Structures are given as structure tokens and as C-alpha cells.
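One chain of protein is taken out of this complex; the other chains stay put.
Presenting chain A:
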Amino acid sequence: MSNPTRNTNGIKDQAVTKPESLNATTGEVLVKKSTGKSRVRKGQTEEQYQTQLYEYFELEEGPIRTEVDWMNNIKEPDDILSWEKFDLEVKHARLVLNGVCYRLYFQRRYKECLEFGTKLLDLYKPYNENHKNKLKKEIDELEYMQKQCLSKDFSSINLQK
């Protein structure tokens, strides 16, 4: 570990530490924590990187792309859960699933919102029971949305094209 640079302008705890490269090929570096202890940030072997490349380009097909109107194609929660790495365990996956409901609600498509929300609750509730109430917040919100949908006039104008 190289020494912290000394130019701290007289201000406490303002030294800069430079990470020390342990293996330039794998990217393994040694950094210094606030406690003063050193910590190794593990490198990534070529094989591990190849695995990530395979997952990223072949399975995930690059980053998530959400075009305008992409949710029009989502009829069932499984349409999203079938995405690589997407399962109920993943918070972001649930956020995307809930997003379909939010959109229907925002567009005042209350009947469809109610239907999709029911499907989500059917998925979430059994999972929640087996995972220490992990999805309580999401379930509460979906139930609130359902209650609100039921209080609305289903003949409301559908604002979507």
C-alpha cells in the first residue's frame, strides 16, 4: 500500500489513498478502509469474465431496454419473470412487475389494473408467507391500489391510444 498523499490542506481526514495493484490482469487491488485496515478487492479471472460476457450478451442480450409502450405487451406476470435473472427474489424484478400495475392505474384503466394486481397478489402472497413477510410493503400497496380501483368508475375514459 502506498502512503497517503500528504497534501491535506490542514484539514483532518483528507488524505488520499492510492489503491495498490496486486494483479494488473485480473484487476485485483489493495485498498485501505476508514479503519486503517487494508482490504483486497478480488480480481476477475479471464474465465470468470468470459462467463459474464456470455450471460450479458447471450442470455441477457445486453442491458434492459424499455421502449415507450413496452408494457403494452405484458399480459401476464410471467412475461416479465421469464427474463434472465428475473425472479421474485429480485427487488428490481418486483419493481418492474408493479410498474405494469402503476401504469394501468395512472392511465385510469382501473379494470385492467385490478385484474393484473390480482395476478400479482396471487404470486406475492404465497412467496411472502415463506419469506418472513419480505413483500409486505408491496402487498399493502397492491391492496391499496385494488381498493382505489374498486372505488373508481370503471367506465372512466381510457386515455391510452
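Methods note: a residue touches a chain if its C-beta (ideal position, glycine included) is under 8 Å from a C-beta of that chain, and two chains touch if they have at least 3 such contacts; residues count from 1.
Operating definition for what follows: contacts and distances are computed from a predicted model.
> From the list "Protein preY, mitochondrial", "Small ribosomal subunit protein uS10m", "tRNA-dihydrouridine synthase" or "DEBR0S2_14224g1_1", give the UniProt name belonging to the chain omitted from this structure.
"tRNA-dihydrouridine synthase"
> Tell me where the left-out chain touches chain A, residue by residue.
With respect to the unshown chain, the touching residues of chain A are 5, 7, 9, 11, 13-14, 16-19, 21, 24-27, 29, 31-34, 41, 43-44, 46, 48-50, 52-58, 60, 62-71, 84-86, 90, 92, 95-96, 99-100, 102-103, 105-108, 141, 144-145, 148, 159-161.
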